[in-house]
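Notes for the one structure printed next.
One protein chain is absent from this view; the other protein chains keep their places.
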Amino acid sequence: MEWLTRLMMPPVGSEFAKEIDFMYMGLFWLSVALFCIVALPPIYFAWRYRYKPGRVTPHITHNTPLEIVWTVVPLLLCVAIFFWGLKGWMEYAVAPGDAMEVQITAKKWLWQFEYPDGSRTINDLHVPVNKNVKFIMTSEDVIHDFFVPDMRVKHDIIPGRYTEVWFNPTAMGKHVITCAEYCGKGHSDMHGVLTVENDADFAKFLETGGTEWEDYFNGKDPKKTPADWGRVQYETKGCNSCHTLDGTKSKGPSWKGIWGKMETLNNGSKVLVDEAYVRESMMSPSAKVVNGFEPIMPSFQGLLKENQIKGLIAFIQSLQ
Amino acid sequence: MSTTSVDLQTHGHPAAHAGEHAHDPHHQHHFTTMEQQFDTSKIGMWLFLATEVLLFGGLFVGFGMMQARYPREFVEAHTHLVRWQGALNTVVLLISSFTMVLAVQAAKKSEKGKQVLFLGLTILCACIFLVVKYFEYSHKYEEGWLPGRFYSYKGDSIPACHAAPPGEAAAAAPAANAAPCTNGYATFFSFYFMMTGLHGFHILAGIAVLTWILFRAKRGEFSASYYTPVDLVGLYWHLVDLIWIYLFPLYYLIQ
Amino acid sequence: MSHPAELTAIPAHAHEHEHDHGGTGVYAKTLIGLLILTAITVAAASFDFGQGNVVIALFVATIKASLVVLFFMHLRWDKPVNAIIAMAGFLFLGVFIMFCLLDFNARNNYLPSNLHPVPDMPLAPGTAPAGEVLHTNPAAAAEGGEKK
Partner (left out) sequence: MDQGIATSPHIGDRPRPKKNYLNETKGFWSWAATLDHKRIGIMYLVGVLTSFLMGGIFALLVRLTLLTPSHKLFGKVLLTAEQYNRVFTLHGAIMVFLFIIPAIPASLGNFVLPLMLGAKDVAFPRLNLFSFYLWLTGAIMAIAAMVFGAVDTGWTFYTPYSTTTDGPVTLMTAAVFVLGFSSIFTGLNFIATVHKLRAPGMGWFDLPLFIWGIYATAIIQVLATPVLGITLVLLMLERSFGIGIFDPRIGGDPVLFQHFFWFYSHPAVYIMILPGMAIISELIPTFSQKTIFGYRAIAYSSVSLALVSFIVWGHHMFVAGQSQLATVVFSALTFLVAIPSGVKMFNWMLTMHKGNIKLDTPMLYAISFLTMFAIGGLTGIFLGTLATDVHLTDTYFVVAHFHYVMVGSTVTAFIGGLHYWWPKMTGRMYSEAWGRVGCALWNIGFNMTFLTQFFLGSKGMPRRYYNYLDQFQPLHAFSTVGSWILGLGLFITAAYLLASLRKPMDAPDNPWNGTTLEWKTSSPPIMHNFEEQPVLEREPYDYRPVLVAK
């Protein structure tokens, strides 16, 4: 009967998917049986008791025991199915504690994935095989729905709230990610690719910081310059909580016009704000603190990827 | 209607009833008796009132859920409503319900003068209610306590920006770019204007039908044998009162 | 077959019964009761019972509403079918409120409401202009997520 399952269900991407397929096929055969019980007899009766002039029909108004049976038996069956479904659903609804967390931001009409180390990709999701992955999702505009048919999971993504979904992929290779909540013109094109790969490949993928940054450095799109990538980092890595862009003094020096300036440090010496200094300030910020500021900045050593540092430098450079 | 009531006679309706009720001009052809006609109208009216309950009910549910979402903002916004105005309107509406029920009683007893008097008093109360409402609304308008995107109150009681759940996410909130955040406050006044507005619209509609009934009463149309319209308008009017009975504590008292 | 329709079951003098109930005295007492309850609920509101204020206010309102329905709207003397209809309205409203609360009270996953527009990502062609699109700080979302 495996061929029938494959006929009706998408490829199996996880153990959970296997369970769902089993349940689906169970319900399928139950439905076939119930269909035979309720829908075939009328057709048979229509032939068996076809019209004969003068035939007298019996006056049977009801049969209480029979009616009780066909009320109670389906009720019990329903209770059983409910608990069966509940069991599977609990697995879907409660993510294991050790799961790797991936942020999903959905918007018309693309998926943005962000990994714990800050690597980001667009429409290109990589996960390691046989590891629990939890997705924390929110939307920037309308409701979307993260649907991975091969994993048998989906959940709506709601603006203003975050929702979660998780799976443990077992099938290596590529799987379809698709939007299942109507979101307008590009709804049916809102696809992503899920790549399930081994740990080594996944580590390599993370090392380069995902794939989104490449779009900003290949010069293809005039709206995506390295400086734009830097602005993204400025806003998402927390730089903006201490550094302003308009020249006003905050907890740290404003970035406006800082590039190429000679700054006086708190020990009285001077330093030129260039690539080397900016890099150093990110990695070991307390080494050279500009006069008038507290040495409160944390080190971003290991928190920023090379492409992100490059982006930030380009961004600061652009703020003249 | 006129053609159909002529048909009634031609179709040989059971003669006994026709004799009994002596061709009441208000008797519609498809009812056997006036009694049946009256009861049917009542059922119809009660069904209509049930739909009204659910119509307003939707707003009550919306209010409740939004209050659950923005408890702090709602309580704070509550304080801008003037309690004595709400209380005054409550008393006015209760009295109008009383005069309405007396008008129905007068109709049942075929007392024309009392009918006109009590209906007039009911309309008067309704107008007083609207006058108080007018002062309330214009105050809100001046202060900028308006629904949704028209909310423009600049008072000090509303902080620049709220985080919900309160306090927890404050750390994550970037200091820069904190536009004044009226979420919750604006929603409260949206509901305030929608619910009192819909209620006020019902008062207006009530004044219209009461006036119509008043004129018919003046012409002496209602008596013990036929007072259905007075009764039905009465039911409607009491429902308007009843909805206010819930609106009053929800908006003016819970602070 | 054994259930005669109501129209045949109504006795001829049923009409006269309508005059028997109610009366100015009953209505006046009802009004006084309503006014007293209004005073009580206003007075109760000036004390702080915490959540109790809501309960008291709605409880008193329900008593008042019952008085209006029973006496002013004659449901005390009216045919049962009208009472059933009236109750059905409130019952289904109760169902509506109850299930919505079942959802809302169990929720814990709102984003901080300090959403602000940040044009951090290029927009797909045809989307709304940047100012209208909300950006939520994913880091903030994650923080909220861990705090539930």
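Note that the chains take the letters A, B and C in the order they are written out, and that residue 1 is the start of every chain.
Criterion: a residue touches a chain if its C-beta (ideal position, glycine included) is under 8 Å from a C-beta of that chain, and two chains touch if they have at least 3 such contacts.
Remember, predicted model here, so these are calculated numbers, not experimental data.
Every shown chain touched by the omitted chain in the complete complex is listed here: A, B, C. When you scan A:99, A:122 or A:143 for touch with the missing chain, the hit is A:143. Annotation for chain B: contacts to the undisplayed chain at residues 1, 3-4, 7-8, 11-14, 28-32, 36, 39-40, 43-44, 47-48, 50-52, 54-59, 61-62, 65-66, 69-70, 147-150, 182-184, 186-187, 190-191, 194. Along chain C, the points of touch with the absent chain fall at residues 1-8, 81, 88-89, 92, 95-96, 99-100, 102-107, 113, 115, 128, 132, 134.
Those residues of chain A that touch the chain absent from the view are 7-10, 19-20, 23-24, 27, 30-31, 34-35, 38-39, 41-43, 45-46, 49-63, 66-67, 70-71, 74-75, 78-79, 81-82, 84-89, 91-93, 141-143, 145, 147, 149-150, 152-156, 158-161, 163, 176, 178-189.
Here is the rule we go by: only the chains that are shown with their structure count from here on.
As a whole-number value, the distance joining the C-alpha centres of chain A and chain C reads 38 Å.
For the pair chain A and chain B, the distance between C-alpha centroids works out to 48 Å.
For this pair, chain B with chain C, the centres built from the Cα atoms lie 14 Å apart. Contacts with at least two other chains are made by residues 174 of chain B.
Taken together, the chain C residues at the contact with chain A in this complex read 109-111, 113, 115, 118, 120-124, 126-128, 133-139, 141-142, 144-145. Interface residues of chain B facing chain C in the complex, by the touch rule stated above, are 32-33, 35-36, 39, 42-43, 46-47, 49-51, 53-54, 57-58, 60-61, 64-65, 68-69, 83, 87, 90-91, 94-95, 97-98, 100-102, 105, 108-109, 161-165, 168-169, 171-174, 177-179, 181, 183-184, 224, 234-235, 238-239, 241-242, 245-246, 248-250, 253-255. Chain C contributes residues 6-7, 10, 14-15, 18-19, 22-24, 27-28, 30-31, 34-35, 38, 41-42, 44-45, 53-54, 57-58, 60-61, 64-65, 68-69, 71-73, 78-79, 81-82, 85-86, 88-90, 92-93, 96-97, 100-101, 104-105, 110, 112-114, 116, 118, 137, 139-140, 143-144, 147 to its touches with chain B in the complex.
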